[in-house]
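A short write-up of the structure that comes next.
Only a single protein chain was left out; the remaining protein chains are all shown in position.
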Amino acid sequence: MDLATFLIQVLNGVQYGFMLFLVASGLTLIFGVMGIINIAHGAFYMIGAYLAFWLTGVVGNLFLAIVLGIPLMVAIGYAVERLAITHLYHRDHLYQVLLTYGLILIFNEAQKLLWGTGFHGVRVPAILSGAVPLTDTLVYPHYRLFISVVCLGVAAGMYVAINRTKLGMMIRAGASNREMVEALGIDIGKVFAIVFSLGAALAGFSGMIGAPISSVYPGMGDQILIISFVVVVIGGIGSIKGAFVGAMLIGLADTFGQVLLPELSSMVVYALMAIILFWWPQGLFGRRV
Amino acid sequence: MPKKQNSTTTRRRFLVGTAATTGLAVAGGVLPTRFAIGAMAPIKIGILLPYSGTYAALGNAITDALKLRIEQAGGKLGGRDVEYVAINSEMSVPKAPTNTEKLIKKDEVDFLVGPVHSGIAAVMAKIVGKRTAPIMIVPNAGSNAVTGPLCGKNIFRTSFSNWQPAYPGGELMAKEGHKTAVTISWKYGAGIQMMGAGKEAFEKNGGKVVQEILIPFPQVEFQAHLAEIAALKPDAVFAFYSGGGATKFLQDYAAAGLKDNIPLYGPGFLTEGVTKAAGAAAEGIKTTLHYADTLDTDANRNFRSAYQAVAGRGADVFAVQGYDTGSLLLQAAAAVGGDVSASADVIKAMEQATFPDSPRGDWHMSKAHNPIQDIYLRQVVNGEQKLLGVAAKQLEDPATGCKLV
Amino acid sequence: MTEPILRTDHLCKNFGAIFAVNSVSIGFAAGQVHAIIGPNGAGKTTLIDLLSGDTQPTSGGIYFKGRDVTRAPVDRVSRLGVGRSYQKTNIFPRFTCEQNCWLGAQSRLPNSMRFLRPASSYSQVRERTQRALELCRLDHRGQAIAGTLSYGEQRQLEIGMMLATGPELLLLDEPLAGMGNEEAADVIELLKELAKDHTLILIEHDMDAVFAVAEAMTVMVSGQVLASGTPEVIRNNAEVQDAYLGTGEDH
Partner (left out) sequence: MKMSRALAGFLCAAVLGLAVTPWLAGEFYMDLMIRIMILGIFAMSLDLLVGYTGLISFGHAAFFGLSGYILAIVTPESGPITLWYALFMCLAGSAIAAAAIGWVSVRTSGVYFIMITLAFSQMFFYYFNGSVELGSSDGIFIFFRPDVTLGGFALIDLGDEYTFYYFVLASLVGSYLFLTMVLRSPFGKVIQGVRANEARTRALGFATQRYKLVSFIIAGTLAGFAGFLEATHTGFVSPAHLGWHESGMILIIVILGGIGTLYGPVMGAFVLVFLQDKFQEISDLWLLLMGFFVIAVVLFLPHGIAGLFARLTGARPADGTEVGDKGLAPTVPAKSREGADGGGTA
């Protein structure tokens, strides 16, 4: 592997990592603040992608579709939280996994009813359809760069929101001490509903913004779900910083695994996870209990 | 879809009867009973296809076209009504044995149509191959093994073997003057077999495959391998993906700028039914397949308009395979006047079936029960599969390992 | 002076920059009741956690009967003969009292990797369990679900579980916490009885109780030992009065 190829692979790994971070951040937020394992997170991602496909068809522009789609995702997240998740706060993880597994089945079938079983592409907005030449044969699409920038923006936005806003304060407090928050007269139920809706919206947003490069098809949420969990667990459950580092590690490990260890490529990320949990049983940035 | 609420109760009564008269049944009392039922009861067609997940579109296309063909012939098989018992395979191989056994033993279907997935095909073939009934018809899964080592008297295929559409593709690549190539596909039966056939043909015709990339199924992250291809700079790339994977591969391949520098070839599935989703990324790609949308025959035009009318979407190769499955069933049932229990005669009729009205052009069964068919050369032009000619005339699968040959 | 049964040597435990326990060296004489007192946050519970093996020290050493147990995990410390109860009741609330004590008793089998015979057929475990229930005065409640007991009974049960392991030394973290006067009096009686054939190390805020049972005392402030000695010495130590006992007359 010459240096140019190496750098290109690093670029690919980092970009994949950014995409993973976007999905995993919502997952870790819900995990960390509410203590809920939401395996329907991948389904939210899928719904986002389908919304992008559908709304782009209606309004003719992906960006507009995203603007319209996010409130829809928030609404879906809110409804799910109120109807189902709210019964899980005092239940064991086991039941959370199960109930959200049931949600996956329902969302997958609902997707089938609403949008059918075909697969669809979503056009890259014209303004971003160009590419940057990397070598004489290889170019790098503007849209991928755009996604990376957006992901960085989201990461920065989350940092600010969590550290500098009142909601962020409540979220931080809720994560560390639920009783105390309740004692302070804050409606923890409301905080949870907001967090869950935001998490769902983040997943949906990832699906929407990723739709032009992932394409849109049934069952697309299942594939991203497991790898997102790996990211979250490596980083330490509940840690946004951990999710970011985990996403980068997985993105790079997966990319280089494919090239250097083609025989074992898909095992690489799981092996990495096992190794990390062996040395850091709470993930890299997890809090010890 | 006709479901079988009534048959369940019938079956329960039948069970009680069996328990009471086991001796009688063993003595052969079952046969006349069966014929008596056979005269009036519908012919049962068990269908095991995916109706959810990534390949749901294939399952729907096959089912719709199969029913269309039988409806066109009056909705009866050999004068008997038809009852469909469809199970969603969910593309799950672990569930395949149960689903297959259920269709055979519980629903006692006369014909078993399915599947899409090669792994499930192998499971089904293994179960069906041990028995004399029902007769299995594979409307898609291309695993060479189904009409190779696993072939059987009562196992037919109306689609293709993985070898068939891939081999001419490899030839084409060499004929167009390419000396080196990289093959890329998923690491599973179909991918391995198609890449193998393409490589075989390419190297027989003077080419050299410099790298074989197999990505774990069903992963769709291609970036790392595209960079690898860009670094290798082969003359051409030979690829097999299908469905959502194909869309994504084509898009990523184009977006990485490779499409303009390194031409892409492959079995027709690469561009089949994905041109709309892939858009410009699919333009100009040449593939080989046993069907092309724009085949200029009455049979094809009629089929396409009829299918569009009932299904509400354009026909693709999967629909064609479903349609021909219907034709095969019609001929088989007609030959025995609807008494499909006489399986030797049914099999004979199926072996001799002809398909003059097939949208893909006439074809017939090989000794291994796989289509001997034309493979077309197509190119995506303005989002449509443009027919460039016949890549291989009446191509027959080598059927390696089949004891029927 | 005889070699103490348990001794610490410049024991330290810090969480980040904060020293919860700072260079503590104490010897606990065998057979004595040794109380550790001090204001909240003085590091008493952390010290007990270090002694029991629940927490590992940052530096320093712990020696039980001359044996280095500095890094020994809690289960090994327990098997060496150190029992402990927790500040916050720590029992198996869904088990019966008998089952709670059973596990303690069973832990004294050479090992519990035994799969064939029913546990109930081990008569020595059964007897031990029974004795522990009697000692903690819950023999009449053997079949009651632990979670349904009164608070005081749960504290008793926890002592019973500990006794079932047959310890030589008991670490008791505020055994009287949260109890009414009557319950507390019962437990003090129990402690006095246990003191007859066990070494006791206890943290307690109730000074009357402490002075009623303790034969030796250590005062901790800010992770360090302020003073150590007999109750008399401690009571009259000016520094202690300033730092902790304050006016001393509250109690």
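For this structure, a couple of remarks:
Order of writing sets the labels: A, B and C. Residues in every chain begin at 1.
Here is the rule we use: a residue touches a chain if its C-beta (ideal position, glycine included) is under 8 Å from a C-beta of that chain, and two chains touch if they have at least 3 such contacts.
Here the structure is a predicted model, which is why all the values come from computation and not from measurement.
Remark: the absent chain touches shown chains A, B, C in the intact complex. The missing chain, though absent from the display, is touched by one residue of A:62, A:103, A:220 or A:249; that residue is A:103. In the complete complex, the hidden chain is touched by one of B:54, B:143, B:327 or B:370, namely B:143. In the full complex, the hidden chain is touched by chain B at residues 1, 3-5, 8, 15, 18-19, 51-52, 86-88, 90, 92-94, 97-98, 101-102, 104-106, 118-119, 122-123, 126, 143, 186-189, 192, 214, 216-217.
Even with one chain removed from view, chain A keeps its contact list with that chain: residues 29, 31-33, 35-37, 84, 87-99, 101-106, 108-110, 112-113, 155-156, 158-159, 162-163, 168, 171-172, 174-176, 226, 229-230, 233, 236-242, 244, 263-267, 270-271, 273-274, 277-278, 281-283, 285-289.
Residues touching the missing chain, restricted to chain C, are 52, 54, 73-76, 78-79, 84, 90-96, 99, 102-104, 106-109, 112-120, 122, 125, 145, 161, 165 (touch as defined at the top).
Criterion: only the chains that are shown with their structure count from here on.
Arrangement of the chains shown, judged by which pairs touch: an irregular graph that fits none of the line, ring, star or complete shapes. Ranked by how close its mean Cα position lies to the mean of all protein Cα atoms, the top chain is A. Averaged C-alpha coordinates give centres for chain A and chain B that are 36 Å from one another. With each centre defined as the average position of its C-alpha atoms, the distance from chain B to chain C rounds to 73 Å. Our note on geometry: chain A versus chain C, Cα centroid distance of 48 Å, whole angstroms. Those residues of chain B lying in contact with chain A across their complex are 51-54, 56-57, 59-60, 213-216, 218-221, 223-228, 230-231, 233, 243-244, 247-248, 251-252, 255-258, 261-262, 274, 276-279, 313. Those residues of chain A whose C-beta lies close enough to touch chain B in the complex are 1-2, 4-5, 8-9, 12-13, 15-16, 108-109, 112, 116-121, 123, 131, 133, 135-141, 143-144, 212-220, 223, 254-256, 258-259, 262, 265-266.
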